[in-house]
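Note that this complex is displayed minus one protein chain, with the remaining chains in position.
Letters A, B and C name the chains as they come in the text, with residue numbers starting at 1 for each one.
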Amino acid sequence: MFRDASLMAGKDLRVELRSHVTTQQVAPFAILMLILFGVALDPDRGILTRASAGLFWVSVLFCSLLAIQRAFTIEAADGGRDALRLSGLDPAGIFLGKAAAIFVQLGALELVLAAGVVVMYGTEITGLPLLVATCLAATAGLAAAGTLYGVLAAGLRVRETLLPILLLPVLAPVLIGATRAFEAALGGAAADGWPWCGLLAAFALLYTAFGTLAFGPLLEES
Amino acid sequence: MEPVVQLHGAVTLLGRFPALAGIDLEVAAGEIVLLRGPNGAGKTTLLRLCAGLLPVARGQAVVLGHDLANRRQARSLRRRVGLLGHATGLYDELTVADNIHFWGRAAGASPTDIIAALTACGLDGRLAGLGVATLSAGQRRRTALACLLARRPELWLLDEPHGGLDQDGRDLLDDIVRQAVASGATVMLSSHELDRAAALAHRVVTIVGGTTDALDPLPTSEEPVLVP
Amino acid sequence: MTAPHTAPPGPAGTSSRATRGLGVLSLAGLALLLGYALVWSPPDVAQKDAVRLMYVHVPTAILAFTACAITTVASAMWLRRRSEGWWVLGGAAAEVGLVFTGICLITGSIWGRPTWGTYWDWDPRITSTTLLFILLVGYLALRSIDNEAGGAAPRGMRGAIVGLLLLPNVMIVHFSVDWWRSLHQTATITRLDPTIEGTMLFTLMLGIVVFGLVFAWLLIHRFRVGWLEERAGATGLDQALVERRAEAGLAAAGGRS
Partner (left out) sequence: MVAMTYAGYVGAGWGIALVSLAIYALRTVRRGRALASQVPPEERRWS
């Protein structure tokens, strides 16, 4: 299973290295969103600094939609589903591999966004351990739930429009948890943020476990 | 020795549509069987059934000793067969060599097998480093064929394998198929290139309306004749 | 088998004697409930007559979440048994649930205006009920697409997985929103008096029972509609096989000419 997962993740990341979709399209989109928030919310009144945690995670959420769509566009091309079923790869391995690749790409995006928030919104980084732990837990949750719902929507004609309505309500707890944890860390009250981080970790574990089990039937029967 | 493929009254549904409406077919080890019939006759569905990708709704289907009525057995069958379909399953963003390595390693092929497959399909050298997106249709077919070869399948299921290949490519394909059979593999193929395919095949089976028994199976013949 | 079937007695539809009885009971119950809710129960001390909205809001909320639970259970049973009935039930419960969720949100909003002075408050229940509404819309959208996709893929698995996750998702959402709002409690507005008793309590209980009957009636009818949808246009496998095999004859005839 883990051999298959690393093979799959390696392949997805190699596709990304060759195609540069995340670096050349999703990352600029993320920065663009930060600029648009800045334009929409008056930058002089300190709203941006106060809301930076929320704006950061909303941006991550929208970027994750793009990353997930992309991860399954690769597979949808040219009969990929049959090929995957015939490949001999363990479905659980495919799930973990794809989720891992999305995790890595989202992690990179978060670094870019964090730099953008610090530079453009004047947010001061405090409580770094909590920030890092929150990022790891939240991103794992986004990647796991996203991969599960991504394969659900993959192969349907309306996948671009269906995925957001299926996935975003499910990810609402991640947005809430990650934003609260970030606010706690940035507000210097890290102790308040750790329970949220725990919630995020539980969410990630739940969806990883469920996805590992459900991916096989989904690949088989949809 | 037990036949590699044993189908008795096999029915397969696509949604509610019985694409296969009662197939009786036995294929012995080492045989090359050509499936022919009009478009929509069920040839592709039959090949996908034999690959363990579709369930049987009725009748019996045993391939390489795996009973296809059993999901688990059908899944474990897939490692042992190779299906070359209309779609190739290649990743456009990756190079030819990347693709063959990925699909080969996924099936547990050794690095030497993978290199050998690459060479056998004439894809070593310059072509190996090209992105699949830049390939011609024929070169894509070759790449897909190399992916198949690297898996060393026991049962080869080739859906219109000659389509899109140039003369050299077709000769190469026929050679590869003959070599595979010589080393113990069994082959089922569908083709509209009846002359070429019939020369390759040991036996021709006609499929119409999702059945094999509606028209009598013909002996190998040069001319396609339809006999009621 | 029975191609020209004779019309059954009575109007052909989704009703049966049991549902007609249930329907009459529901209507009578609604009339009684309206009497209690609007006339016989006393106005609340704090909320005055606005409290009368509680008798529709609270029961629909309970039934919305019940519907959600039914969909999850039906999805789980479909995964185990693969029988058509569970598949149909999952969709029926979600659709009826969507109607109740919508009513719950609208009545809640209207109730909020006189009691809180606002149509919307970031109350955990409102937020999670709204997300439930969207989850149900997504689930039903997926099912309808799954249906039309038909074709090569045996359908059902996508819908079953999303249906199975429906209740857990609602619970996670509710829990996280609840926790979020309780951490920085702003204005404490309790909706209900700490003690409701007497006629008010009885009216609320009556509301739950009566709307429960309405819910059951709708669910049964919607289930039967779903069942008919599955059956409509479906010829039996034997018939389909004969038709498919007949193509061979046509092809042979075409080849000769």
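Heads up, the rule we're going with is that contacts are C-beta pairs under 8 Å (C-beta built on N, C-alpha and C of every residue); 3 or more make two chains touch, one makes a residue touch a chain.
The structure presented is a predicted model; accordingly, all values stated were derived computationally and were not measured.
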- Task: Counting contacts across the entire complex, name the shown chains the missing chain touches.
- Result: C
- Which residue among C:R143, C:R158, C:H174 or C:H221 touches the omitted chain? C:H221
- Absent-chain interface residues of chain C come out as 1-2, 5, 8, 10-16, 18-19, 30, 34, 37-39, 43, 48-50, 52-53, 56-57, 60, 96, 99, 102-103, 106-107, 110-111, 113-114, 214, 217-218, 221-222, 224-225, 227-229, 231-233
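By definition in this document, only the chains that are shown with their structure count from here on.
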- Item | Geometric centre distance via CA averages, chain C-chain B, whole Å | 47
- Task: Determine the centre-to-centre distance between chain A and chain B, using the mean Cα coordinates as centres, and give it in whole Å.
- Result: 39
- Any chance you could list the residues of chain A touching two or more other chains? 220
- Would you please write down the residue numbers of chain C that are in contact with two or more other chains? 153-155
- Task: Quick one: which bits of chain B touch chain C in the complex? Just the residue numbers, please.
- Result: 11, 13-19, 21-22, 37-38, 40-41, 55, 57-58, 208-211, 214-215, 226-228
- Query: What part of chain C is in contact with chain A in the complex they form?
  - Reply: 79, 131, 134-135, 137-139, 141-142, 145-146, 149, 153-158, 161-162, 165, 168-169, 172-173, 175-177, 179-180, 183
- Query: In the complex formed with chain A, which residues of chain B make contact?
  - Reply: 48, 51, 53, 71, 75, 78-79, 81-83, 85-94, 98, 102-103, 105-108, 131, 151
